[in-house]
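All protein chains but one are shown at their positions in the complex.
Letters A and B mark the chains in the order given here, with residues in each chain numbered from 1 onward.
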Amino acid sequence: MNAVEHIGHSWARSVIAIFKKDWHSELRTRYAISALVMFVITTIAIILFSIGNESAPPDLLSAMLWVVVFFAAMSGLSRSFVTEEERGTAMTLQLLTSPSAVLFGKLLFNIVLVFGLNALTVVLYALFINGFVIRTLSIFVVTIILGSTALAASSTILAAIIAKANTKGTLYPVLSFPILLPWLLTVINGTRLASEGAFFSEALGEFQILLSYIVVVVATSYLVFPYIWKE
Amino acid sequence: MNIRIEARELKKAFNRRVIFQNLSFSLAQHQTLLVTGKNGSGKSTLVKILGSVLTPTAGTVTVTSDFTGRDHSPLADIGLVSPYLMMYDEFSAVENLSLALAIRGMSPHAAEIDALLEKVSLYDRRHDLVRTYSSGMKQRVKYAFALVHHPAILLLDEPMANLDNEGIDIVHRVMEEQRERGILIVATSDLSDINSYDLRVDMNERR
Partner (left out) sequence: MAVGIWLALVIVAGLSLPMVSQPSHWYELPIIPGLEEKARIIFFHVPTAWLSVLAFLSSMVFAIRYLRKRDLDDDIKSASAAGLGFLFCTLATLTGAIWAKFSWGTYWNWDPRQTSIFVLLLIYGAYFALRSAIDVDEKRATLAAAYSIIAAVTMPFFMFVMPRILSSLHPEPILNAQGKVQMNTTMLVVFLSSLAGFTGLYVWMWNLRVRAHRVELSHLHPTSSGGGALG
C-alpha cells in the first residue's frame, strides 16, 4: 500500500468514526431526534386541523410538505456542529483529524438524519393529509432521495457557520432560506409533477438541477470549511 | 524519531489587539520548553498555536521528524492537555479513548487503553461516563487522551490543574517519559510545576 492510499484509507476511517460518534451520542442523548419527531408530528397536526374538511389543491399540498421538511431541518440539523461548540469539544476534534474528515463525517450524519426525517414526514403526510396523491411514484422517490441529500449538504455547511456565531437559533433559517430557495422550488416542482402523474422523463430537468446543486454545494463546502472550522 | 519543532516570528492578534509577536524558538528531541507569564498573557494562546488548533496572525510553526513524508499525519505528533480541552462527557473514559484513536484513523486496542487508564489511576472507573467524574478525574482522562497515540510532542497547559498529590506524581512521571520520547512543552503560572527545562519563554515580555 503506498502512502496516498494509506492516507485515503485512514481518512475514510476518520469520517466513519466521526459519523459513529455523532450517531452514538445522539442515541444516548436523543436531543435532535426527539426535537425533529415532535416538530414533524406537531406541524402536520397543525396543517391537518387548519385544513379540516376543506379540500386543498394538490399543488398547495406539495408545497406544504416541503415547507414542513424545511422547518424541521432548521430545528434539528444544526445540532451536530452547535453541540461541539457549546460543549467545547470543537478543539478536541481539531486535534484528532483533518477538517475535511469532520465535514464529511457530519455531512453523513445529517444525511441519515434527513432521510429519517423525510421518511417520517412523507409517511405521516400520505396517511393523514387527504388530497395528497402521488401518481408517478418513481418521480417522487427520486425527488425525495436527491432532495434529501441536497438539503443535508446545504444545512451542514451552514450549520458549521452559525455554530461559530452568537445567535445561532434565529440565524440558521435566515442564512439558509436564500441558499435553499433553489432546492425548495425544485423539490416542490418535482413533487407536483409526481402528483399530477407526469412521465418520468418530464422530471429529468429537476433531477439534473438537484444533482448539480449537490455537487456544487459539496465542492464549495469542501473548499470553504477548513477556514470556518479552524480558529 | 528526530523530532523538531520550530516557531518563526509568531504573532497573534484578536480584534486587532496584539497578544504577542516576534516570537521565535527551536526545540529538538528530549528538550523541554517552559512558557511562563501571568494570566491573560497569552500562554494558552501560544500553546494552542503550537498544537495547531489556532491559526497565528503571522508566522509559522514547523514540525519535522523522521516520519515526515510517509503516511504520517502531523496531528499524530501532537498531544495536548489544557483547561480548554473537553472530553465527550456522555461517553466513558474507555469510549473517549477508543473514539480518539478511531477518529485519528488508528485501530483502538482495548488492552492498551486499559493499561493507559491504569497508569492515570482511572482503571476502576473506566466504564463510567465522564460526566460523573470529579474534576481531578477529568484532568486525568485528558492525560490519557493526550497520550493514547504516543505523540512525539506533548503540550501541557496548566498541567497540575485540579490534581491531588497522587495526580501530581502521575504528571511528573508522564513528563519524564515524554522527555525520553520526544519534546515536552509546559505552560504554567506556577513554577513549582516543573523542575528542569531547556528553554524558557516568558509571555509577560512579549507584547
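By our rule, contacts are C-beta pairs under 8 Å (C-beta built on N, C-alpha and C of every residue); 3 or more make two chains touch, one makes a residue touch a chain.
Just so it is clear, the model here is predicted, and its values are computed rather than measured.
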Residue, one of A:Leu65, A:Leu93, A:Leu108 or A:Ile161, that touches the chain absent here: A:Ile161
Spell out, residue by residue, where the missing chain touches chain B. 13-18, 21, 55, 57, 207
Missing-chain contacts on chain A, rising order, are 154, 157-158, 161-162, 164-167, 171, 174-175, 177-179, 181-182, 185-186, 189, 205, 209, 212-213, 216-217, 220-221, 224, 227-228, 231
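Rule of thumb we're sticking to: only the chains that are shown with their structure count from here on.
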Inter-chain centre distance, chain A versus chain B - centres from mean C-alpha coordinates, in Å: 37
Contact residues on chain B for chain A in the complex? 48, 51-55, 69-71, 73, 75, 78, 80, 82, 84-91, 99-100, 102-106, 145
In the complex of these two chains, what residues of chain A are touching chain B? 3, 6-7, 9-11, 13-14, 17-18, 20-21, 24-25, 28-29, 87-89, 91-98, 101, 230-231
